[in-house]
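Shown here is a partial selection of chains from the complex, left in place.
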């Protein structure tokens, strides 16, 4: 049984006058923040504030780079040439790293956002673009990808580039027997019952497995649990998940870099 | 008499499909490049290419941050709150620093672009925003400002923040007797005769003075000469200026950080 697990959440997604997410409310309950870098969301003021809030709550700062698509929140497929994508990653990681430096902390991990994440999981060229960018900027940065079968290729490429790979699981999402996320269109793919989410989160952390949507228990080795903080219910659930983990003697703590 | 002087030039101002400047042509003749950071000009691919070209030519890389105004090329006055400006600087410096890191070099200096430069020279709040951003990211970065009276306030603030201040002179521009640039509207304010520009550049480097538009010789202590590389004539002039300096035993070399 692991003594600890990380809880990560996407944060810093406000932009200019626009506010998104309950960053201040969810921050006390997580251990890693994936901070938007100003391309699909976020701006320099938001990045500064989010890094400072993370430090106050002893949360580790990660870069959450995305496609250049603020209008689509980085959720739309864009066919970006890998050489170009590679440079987009260096740019965004560097920008966030500077806010970490300016606040006497260091950047901890990189987790791609939205469609860029999906591209990196599905397409080897994109995965290499991301991994190589991280390696070139700072090979100590943790490389986050999906736990289970779905993240296997991306994980392998991360290791090829000499990166420490961290696998993340989604306690709010149903898994197929093959260990991939059940598509959102499938009934039951998004789990909304807080007790059920907490049960699943604890099981992933404690036993390294999860019950698939078809009933089988499948292995799911994950070092971090991805949660959301965009509404009061989500925040409450994260708080309860953390409490439930601690109650079972599972520490909630960032992954050692 | 100084043994060496720096020659700096704004580079990396292309964007996407759009090409601007003769970067490859001017690079062999300068010692410091001020590289656009993707806000008023430049993009991640251009930043990567420009840093790599600078390294090939033993040119030092500086950040050339600007206002968020690609449409206006950062040349329009924008009233940006200093706290916000401060974060814009951290962001842009960090982004360029990452490309330096990725290419095994280090960022060397920061020189604001266009209207942001003018704001930093004229307005103490803006100057502090820039200086503080540099200090927070990396206090070894050189802080470039105008030589002469005009850059005095900005230089003082840079020193207050513990930065090494570098003063730049413009051999292509006329100075008033007070040591400020003659306004562009004034006849003779832009010097187009290459021989005259070279004469002025050499005199600034060798004697630390320049002839004002009204005929007096005024002191102008500068460690770097700012040149342009956006057309063949400009590039030829930079080449000749460098040759003329070397002929007079003035080395053209970056400033030691």
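When the chains are written out, they are named A and B in that same order, and each has its own residue count from 1.
We adopt the following convention: a contact is a pair of C-beta atoms (placed from the backbone, for glycine too) under 8 Å apart; a residue touches a chain by one contact, two chains touch by 3 or more.
The structure displayed is predicted, hence computed values, not measured ones.
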Full count of same-sequence chains in the assembly - 2 placed in this view: 4
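Here is the rule we go by: only the chains that are shown with their structure count from here on.
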Intercentroid distance (Cα basis), chain B paired with chain A, Å: 40
Chain A partner contacts - residues on chain B that touch it in the complex: 38, 43-45, 47-48, 83-84, 87-88, 90-99, 101-103, 133, 136-138
